[in-house]
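Heads up, one of the protein chains got dropped from this complex, but the rest are sitting where they should.
Which chain is which? They are A, B and C, in the order written, and residues in each are numbered from 1.
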Amino acid sequence: MVNPLWFLAVTLAGVGVVGAGESGANRNTPREALKAYAAMDYTLAGKLAAEIPDTPEGQLISGLCDLYDRSRQNIRRGQSTLAGIFVSESMPLDYRLEAGIALGRTAQLMKERRELYGDAGDRYDHVKIFERVMKMAPGSSAARNAFLYLIRERLETPELQEAAFEELEIFIRDFSGDSKLLPPVHLLAEYEYIRLKNDYRNAVRHLREGYETGFANPSENRSGLFRLAFLYHKKIGDKPMAVKYYREYLERYPYSGQAAVAQRFLEELGEGGK
Amino acid sequence: MSDRNRDEVYSAGRFQKLGLWLAVLFYVLSVVMVIRNCGGMSVVFSPDTRVITIAHWQLEDGFREGIDAAIAEYEKRKAGQGVKVKVRQVAIPVRGYPQWFLTQLIGGNPADILEVTGSSDILNQYFTPLSPYIGSPNPWNKGTPLEKMSWRESFADDMLSALDTAYSEFFSVCTFMHTTRLYVNMKLYEEATGKTELPDTLTDWLDACRKLKEYGVKQNRPIIPIGVRGFDKGTIGQIFGTYYSELCTDLSDTGSRYGYGTQPGELFRQINAGELSEDRLLEPVEVVTEVGQYFADGFPAIDLEQTKYLFFAGNVAFFIDGTWNAFSMINNAPFPVRVIQIPMLDREHRLGAKAFGRITELGSGIQGRFGIPKKTRDFELALDFLQFLTSWEINQLVMVEHCKWMSSLKEVKYEGVMKEFEPVTNTSHTAVSSPFTSIGSLTNRLSLQRLENSIIRQPEDPKAFFWNDFLHDREQTLDEIQEATYGVQRNLWSMDGTRSALAVGVILSESDSSEIGLFLQRSNINLEGIVSRYRAVDANILLMEELGKLKEYGKNGN
Amino acid sequence: MARVVRSRTVEFFKHVFILLVLFFAFVPMYLMINISLKDNQQFARNPWFPEAPFHWENYLFSWDHLGGTIFNTAFVAITATVLTLAVAIVGAFFFARYKMPGSKFLFGVFIILMMYPSVANMVPMFKLITSLGLYNTHFALIIPAIAGGQAFNIFVLRNFIEDIPQDLFDAIEIDGGNMFYQIWHVVIPLSMPIIGTLGILSIIGQWNNFVSPLLYLRDTNLQTISVALLHLEGEYTKNWGQLMAGYTIASIPLVVLFIFCMKLFIRGLSSGAVKG
Partner (left out) sequence: MAIEVPFRKLRYYWPAYLLIALPLLLVLVFSYHPIVNGMWHMFYRWDGDTVEEFVGFQNIVRMWRDSSLLHSFFVVTIFVVANIVKMALPIIVAVVLHHVISDRMGYLYRILFVIPMIIPGMVGILIWKYFYEPNSGILNNLLRMMGFISPTETIQWLSDELLVIPSLVFMGFPWVGAFGVLIYLAGLQGISEDVYEAAEIDGAGPLTVFFKIELPLIMTQVRINLILMIIGTIQSWENIYLFLGADGGPGGIATVPGLLIFREAFARGLFGYGCAIGFVIFVVTLVLTLINNRFVRVRK
């Protein structure tokens, strides 16, 4: 919320900051609004969305801008617009999914920072929203995101922990969507298995599956590969797999700082030869 | 006023009228000059000229001339491609740079390419993520050994130094590389020690320093065995980092539950549980304190200007500094100068029993990070020039030829004196960062100040002194970690904004598969980033908990 | 002058004391000019006394570094001063000429600001300047200077204008002259000395202003003299001759200004411009 005096100052000083509005709502404004939002140009997207308030795109974009445009943030109004889109059957599925994820995630984040948002986060039950999204479009990237946010929260609460790990395994096993969407989930699984249960066997299994499918972030791929070899070597003691991945690391990243360490570990394992 | 003053006023009137007219004339002239100076610039250049600005704080001799040469070459080649381009260079002294850098980002229209400094939060908020652009080859590398490599792989360290670990994102690229070396005043060294071959181990080095001190007393000359530039604490941090790695590189095997490397929280947990003695982390403090007794007194205050003054005065035997002004020091010194690495902590030394020897410098010391702000008016041209600056041929033109620095790229050959600067790679031990210097910038500054105090005061037990003082400042360190955690949590919200934008991007590009592919890759990167954010938040919470439990020196773990 | 008869020796001691204080006040200036004509070797050998080969090229070098900034500073200083005084005169006339309902309160509004430490709102002022789009323009220096100068100038000018006999204003008002006519024909001519003094103080203030240009100007071609000098001093390889030449160049415009308004300035200060 921007302090009111600031507006007084701008209007009084008469120095126009925001450019004057130009052409009326032409034919492809909805597409323009989506494009501006995708490029994170919130000022333009907000302006275009305001011109087409009754179209689905207009509502979606104005709701999302209310949430994420920090310079003119209005969380209450944004969330209520998105809630409207999420429940209405007439809206296209893609818009409803995005509205649901944005609504659920922001509600979840507000609950985590109570000292900042008070109980404004409790207005929407993000667990129900996420579960509904997962039912609406199983196998979509929205479902995957919803699942990841949900499972992390469940793993944080001790009593739900055991059930959460099973749910994690089931989700991955019968995930109907593109397997390329799963590496981030594998990454979370690997991390939580070590943190909560010190279970390196399962952790390495997930890391391996994630690495073989391929992490999107190049640096995650690189550190993931070395970590995989290191965990096999130092935590599980599975020599052949450790040697296999150390070699693969030396082959893909010969110049990296850790190449020398991989070489040392190979010698340690008695497989000095390249 | 008495009569005499009144007529004085009238006679002065003409004189003051002249003054008034002169002032008006000067004012008109200055208005014209101001218009020509700023507004006029665009008028002078034809309107379709695209102007970008590059800004940095490297005032060393050679750097600005190198960038000017690169700009001239760039403007010529772009004119060849039919694109009218003007690149302006701005150099700001290092003292005023952090503030100048931050105010223009908040102010509104920052320079198009900026040398980056400051916290990850600022970088993430104001700088364009480069991950989508580092996968493809650098167009300016055609016909060079780096032709087939992607822009990222063309760097000596695969851009690892440019990776921002908090956001696992690349906000900048590195343009040059420095290593820390010792410049030796051979004339003084030979006079004092009678030897010509230079020390390679710490024991020989300290032995030489003792001889130098005695020589100084004998000759009644203010000999400074080891000269150090203290003002930005860089060199002290470098020496401490080197010996910390030489003593604690093995901690990387056990220093983290999740893989290779060390985490401060995990190390402190092991100390509290008695699995690790804090002595292991503090031995390097003892080594540096022992080396420090041969520093000049008042070394924390010596800045670059005095460095050269002291060295050329011939009273400093070993001068430790980065290789950024090595060449000018070697050439302008009135005596022969040789360059050696920081002597290795050897097994004979009382503290060296468990030392691991030299550490690889591969991928370390790569600096000069330049990024492109999100608010730039001409991102495409800025990216193009940045790739030009980090292309094989041009980077060498600027760095190697003009500044006599090392390039941040691969396949660069050095000859003559510069061969001594090349990083050490014939060892399998990697560097490891100490918890005292890697928790945050404030904690790092306090730790280096503590190290300086330990050197100045030479306490009988430097380890106890350092550890207890570290706990004394615990409150400020906890505050810095809490602030960082808030930063990470606040950032989860803006990362969700990125997720949402990418999702809308996918909706938009319905059929166009190549676009969808890029959006999906970036949304995966976003989600993987959120997982690494969870890691960072959990690590901070663990660190605060364990740091809170640490006890006075010697009372931990039992 | 007080005719306190004293012996010659006491008179002599007075002069010695004043000359001693003046000597210490002038040493920095003397060294500045003296070193500005030396190159580094001469400087290292003997920084105290002038030496034969005078290096005038130091001035040429410093001029092409600082030349543009002199004009920038002059433009900002003069524009800000003229506009500040114009606005302040109008304001002071209002307080001096009319006792309107609420004018006492309005006068308070201005005077309190004299006591307010400007450093306290350094941060929100920066935010205001950037949100008004003034960042990296000379107006970011001029407009706040006008606003900042109102309190002091109105306070001084009001005292002065109140002393002007009211019938001069009534005369003009009778034959139809409006308020601005009165200001132009009565207030300005009569209070020329005080306006001159305040103008000089304002120009010196703007010339030395260092914080605003440091915060609000990004480009070096827009920069003012103070910040340019700081950047020149921040260079690593110091050439003291060129540096001191730069300092001298930065001082010349003010010296020239002073030569022309010396009498006015001293009389203004001596007449106790700042009344209790």
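Assume a residue touches a chain if its C-beta (ideal position, glycine included) is under 8 Å from a C-beta of that chain, and two chains touch if they have at least 3 such contacts.
What you are looking at is a predicted structure, and each value in this text was computed from that prediction instead of being measured.
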item: In the full complex, displayed partners of the excluded chain; value: A, B, C
item: Which of C:Leu37, C:Ile78 or C:Ala151 contacts the chain that the document leaves out; value: C:Ala151
item: Residue in contact with the excluded chain [from C:Leu60, C:Val109 or C:Ala171]; value: C:Val109
item: Missing-chain contacts mapped onto chain B; value: 95-96, 98-99, 102-103, 105-106, 118-119, 121-122, 125, 222, 231, 298, 300-301, 305-306, 309, 313, 315, 449, 475, 479, 486, 490
item: Chain A residues touching the omitted chain (full complex); value: 1-3, 5-6, 8-9, 12-13, 70-71, 116
item: Contact footprint on chain C, counting only the chain that is left out; value: 1-4, 6, 11, 14-15, 17-18, 21-22, 24-26, 28-29, 31-32, 43-44, 47, 87-88, 90-91, 93-101, 103, 106, 109-110, 113, 115-128, 143-144, 146-148, 150-151, 154, 162, 165-166, 179, 204, 207-208, 210-211, 215, 225-226, 229-230, 233, 240, 243, 247, 250-251, 254-255, 257-258, 262, 265-266, 269-272, 274, 276
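Everything below uses one rule, namely that only the chains that are shown with their structure count from here on.
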item: Centroid spacing, where centroids are CA-atom means, of chain A and chain C in whole angstrom; value: 57
item: Separation of chain B from chain C, taking each centre as the mean of its C-alpha atoms, in whole Å; value: 40
item: Separation of chain A from chain B, taking each centre as the mean of its C-alpha atoms, in whole Å; value: 31
item: Residue list for chain C, restricted to those that touch at least two other chains; value: 133
item: Chain B residues counted as touching two or more neighbouring chains; value: none
item: Residue ranges of chain C touching chain B (in the complex, touch as defined); value: 68, 70-72, 74-75, 78, 126, 130, 133, 135-136, 138, 214-216, 218-222, 230-231, 234-238, 253, 256-257, 259-261, 263-264
item: Complex interface listing, chain B residues touching chain A; value: 131, 134-135, 152-153, 156-158, 160, 163, 168, 252-253, 257-260, 360, 362-364, 410, 425, 427-431, 489, 492-494, 496-508, 520-525, 527-532, 534-535, 538
item: Of all residues in chain A, those that touch chain B in their complex; value: 31, 34-35, 37-40, 60-61, 64, 67-68, 70, 94-95, 97-98, 101-102, 105-106, 109, 112-113, 141-142, 144-145, 148, 152, 180-181, 183-184, 187-188, 191, 194-195, 198, 215-220, 222-223, 226-227, 230-231, 234, 253, 255-261, 263-264, 267
